[in-house]
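A single protein chain has been omitted; all remaining protein chains appear in their positions.
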Amino acid sequence: MGKGRVEAFTDGVVAIIITIMVLDLKVPEGEDFSALLPQWPVFLCYVLSFINVGIYWNNLHNMFHTVQRVDGRVLWANLHLLFWLSLMPVTTAFMGENHFAAVPVAVYGFDLVMCATAYSILVIALHRQHGPDTAFAKAIGRDRKGRISLAVYIAAVGLTFLDRWIGVALYVAVALIWLVPDTRFARVIEK
Amino acid sequence: MGKGRVEAFTDGVVAIIITIMVLDLKVPEGEDFSALLPQWPVFLCYVLSFINVGIYWNNLHNMFHTVQRVDGRVLWANLHLLFWLSLMPVTTAFMGENHFAAVPVAVYGFDLVMCATAYSILVIALHRQHGPDTAFAKAIGRDRKGRISLAVYIAAVGLTFLDRWIGVALYVAVALIWLVPDTRFARVIEK
Amino acid sequence: MGKGRVEAFTDGVVAIIITIMVLDLKVPEGEDFSALLPQWPVFLCYVLSFINVGIYWNNLHNMFHTVQRVDGRVLWANLHLLFWLSLMPVTTAFMGENHFAAVPVAVYGFDLVMCATAYSILVIALHRQHGPDTAFAKAIGRDRKGRISLAVYIAAVGLTFLDRWIGVALYVAVALIWLVPDTRFARVIEK
Partner (left out) sequence: MGKGRVEAFTDGVVAIIITIMVLDLKVPEGEDFSALLPQWPVFLCYVLSFINVGIYWNNLHNMFHTVQRVDGRVLWANLHLLFWLSLMPVTTAFMGENHFAAVPVAVYGFDLVMCATAYSILVIALHRQHGPDTAFAKAIGRDRKGRISLAVYIAAVGLTFLDRWIGVALYVAVALIWLVPDTRFARVIEK
């Protein structure tokens, strides 16, 4: 089965997810600057989720680039990842509208955990189809960064109930690791 | 007429349908776990519909793969299928928000019946254009699985008024037949 | 300038328009059949608009098929058509939610007039770029059907204030001319 349509469909879904989040940015009521103030937590959440979804698209882009073909298992692993990504607009709004309260922050983190898990499953499904000596296997390596992200997300969800800002800080930290891949910080983690 | 743009357009519409459903997942009001509780029926419906739409995309993907060209009749048969699929977000929300009450469950089932009917019409239109000895005709076979699904859906809508959970159980059962195509259960049904 | 991306962008916008209309189908409040009743005018409008947008997509599909390249003028003529098409979800909902009252029916018709006008402008822009002896010019002919549709739409908007059902009937009639292109009725009009 060709990979072209899977890529196109994935691009479509991710493009919609990343744009739909803006619908949760309610039009401010009132016409002066004070009307914008209650919007800032939602806006910050939107920025964070935009970057997170952008990272996933970037990674999927690079990953499928080295892939030759997809089977039914890969297709559903990919749909599974898209499922958890498609929940991002609603978990983002839940966290933003409640001004980073503990439970919404944990729910947002749970969604990140499930996205990272689904991503790992997709990597495994592609590994199984392509074998150890292919361009795909070499490019993805041991996916250390992916597994570290997953571990940090799980820790973050738990630590949220200690202090919710630890959770938020860890979500931002993981985003930065992927966003700034050439800095020394990211390289150290990679090693 | 080339099939490329029909595939691209179909992918686009399906990608939007599958993502738009999340808009019916209202952002929970309140910031503790009890705020999430009233959302679970909507969430379960979302999961079911995500899988159903995913199955249709998967099937359309495979079917158009063996097709060489499309005529006006196929194009409208495809749009007809997309029409009933595009109603899935609203029938899903109707079922979820009413916590699986009988009429909404039947309405959801009616939409599934119409999707399955539209899919059969599309298969017939492609058969008519391609003839019996083509790759398409061999791949689709007698479309037994499609016709069984349609029959089960019709029965499910009727049985909903006896016990609504029979309807829901049958919808889930059909989804599993398509989702897990390699299990013995599915093979038995195929035979 | 290549036509590929213009086609892809057009497909994307049309796919979104056709799917977004469903968002105006409010989830019925209540859980029995009587809850569905107030929805029927909106539903019928949705069916009509789905077919109308489907016809435009079909025509754009066929038209761009015979086109070799596009210039800036064509690009903006195409965006102009997409603009009026993108208003279809809101004019559709306006007509449906007011149960086919005269003014909303006329507003819907005005949108159809503008779509048909924009389509004619696009045809002219492509004519100008391609010249009279190209495949495009031969395929589109004198665009009699397009011009008849435009005339009927203009008449329909006016007649709506006499009897709103005349307007609705004429909108449906034009849709049928395009939808059933092989019937004798359509052929007679073509002649």
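Descriptive notes on the structure:
By letter and in written order, the chains are A, B and C; residue numbering begins at 1 in each of them.
Definition applied: contacts are C-beta pairs under 8 Å (C-beta built on N, C-alpha and C of every residue); 3 or more make two chains touch, one makes a residue touch a chain.
Since the structure is predicted, the reported quantities are computational estimates derived from the model, not experimental observations.
Shown chains touched by the undisplayed chain in the intact complex: A, C. Only one residue from C:Asn59, C:Asn98 or C:Gln129 touches the chain missing from this view: C:Asn98.
Across the entire complex, the residue among C:Pro28, C:Pro89, C:Gly109 or C:Gly146 in touch with the chain not shown is C:Pro89.
Of the candidate positions A:Ile16, A:Val70 or A:Ala116, contact with the hidden chain is made by A:Ile16. Residues of chain A that touch the chain left out of the display are 7-8, 11-12, 14-16, 18-23, 25, 27-28, 31-33, 35-36, 47, 50, 54, 57-58, 61-62, 65, 179, 181. Looking at chain C, the residues touching the absent chain are 1-2, 5, 8-9, 12-13, 16-17, 20, 23-24, 72, 75-76, 79, 82-83, 86-87, 89-90, 93-94, 97-98, 101-104, 107.
Note that only the chains that are shown with their structure count from here on.
Note on chain A versus chain C: their Cα superposition corresponds to a rotation of 180 degrees, in steps of 5.
Counting partners per residue, chain B has 8, 12, 16, 20, 23 as the residues that reach two or more other chains.
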